[in-house]
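Yeah, one chain of the complex is gone here, protein chain that is, but the others are all in their spots.
Order as written gives the chain letters A and B; numbering starts at 1 within each chain.
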């Protein structure tokens, strides 16, 4: 509810894209439908559409991530936007005030959109709450909270392979606790009405009361994979783990790494997903990652299309809402 | 005189933009008039004009400054130029010779304009004296010497609010000694013929013989603000101060920080300016910075327009002078 207030304008149209929470099923479907228009752009010889020509997209990265920045930069450039990359050393902006002054300045320079990456949960929401009405904000990952464009590209990939969501059983496997992707995925899957969402992992890597998100919990990988249509592997966020939550990578792979053997428990036409970059031999074997059930690289292509779709949707919804708010 | 030789071509048209010194009143007025054309571009949905299409603007930053680099990068991109950002570790180019070789190389790559930022005073002039005749140079701040585009955006902001310069009383407050902005501002204000320019600050932060620039000196803030139309606050350049020129930030704010109370000494329709980034509670209170008299964020918007104007003016003046000089 709180989120809807920020993400949607008064006509219920998408204004910012901060988290899956607060968005209704129809909105997610609209985004998926719109993204179909961009999937062909990547395959064309001239990968360029003029939708954001003359607009300035600013990548505000408070946490370095070449990979994520690259996908947004490519999406914006293929929409013909001007792109400004700003890497901010967080130590220099510890005071909330100076962050706000920086935002005010970028607004005054007529930047149109901020793509925000931050190590702290809630940073993108904070920024969205404080920008001028005509500015658009996209959350490109905030702490362990959300990474909603990643979740949407995953949903897009699932739909392209499976069609309807209603009958699907989807398993999310691994380090749910430290994954911003997992939270966004679970929200998206339940909102889109999949039949069953399972989370599979050791107790130490699952959030407390995770069942309240509407998921079934499994600690045993083969049992959890039984009959699923989609497996979403998570990256073992080694850098995020405090203390010894897992005994060793070798033992983790033994128990929770996806191998051909364990894959056999799922449906024969299961698809295997991973947000990348993959830790081969830690959470997934190379055989599976590169095998016929893997759609990992399709996810990357779809990520550009989804980001192009979201960027142009929220920018296109800008002019009406501006009139009302100013 | 020395400056005019470098900044103007043989027909008296602007060739480089290095310092306000050496430029006549009419030239400054021409720049302000031309900038009016660009003030609307920022507000348009498509913020792009084709004036520098196919030209290469190179940001040569020998001193890091994301903020300044961003404004020039945006201005150049909105003029449709290709932008090249080159950050030079000064230690690697201590020999003047290797700097010259670098310039020669960039010229040979058909770069058209160098936007130069350097910690040493005179660096942009040095570069302008040594480039090929068709290359244009803009000073984006050199040591404590000059920051002329900042001064021009300030003049532009003043004119948009006050109209004529002739009747104005303008106070420049704070660390005049270490401010490249202040010098450029004082030259611009006196050239444009304002009625009175005052500088206000503790003796330790004023240059010796500052009166020779045609300004009135005040050490007491309320007295100096008496009846002024425009207040230009300066950033306390903490990083530039050698030794203990001020007792403490708290005491500085007590004496020279702009508060609502002290603002009352100025004219009721006074405007408050600051080049940014502001040190809240050091040289200015948040109440004033965010208050109705503040035009600080307008300055930022105006900065893009002024830079677009100067870039396209000097580039447009390129072809005639080239024929004469080659």
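Observations on the structure shown:
As a convention for this text, a contact is a pair of C-beta atoms (placed from the backbone, for glycine too) under 8 Å apart; a residue touches a chain by one contact, two chains touch by 3 or more.
In this text, all values refer to a predicted model and were calculated from it rather than measured experimentally.
Annotation: of A:73, A:175 or A:283, A:73 touches the absent chain (contact as defined above). Across the interface with the omitted chain, chain B contributes residues 53-56, 82, 84, 86, 97-98, 101-102, 104-105, 107-110, 319.
The missing chain lies against chain A, touching residues 42-48, 66-67, 70-71, 73-74, 77-78, 276-278, 280, 286, 297-301, 303-304.
Following the convention adopted for this analysis, only the chains that are shown with their structure count from here on.
Chain A and chain B have CA centres that are 42 Å apart.
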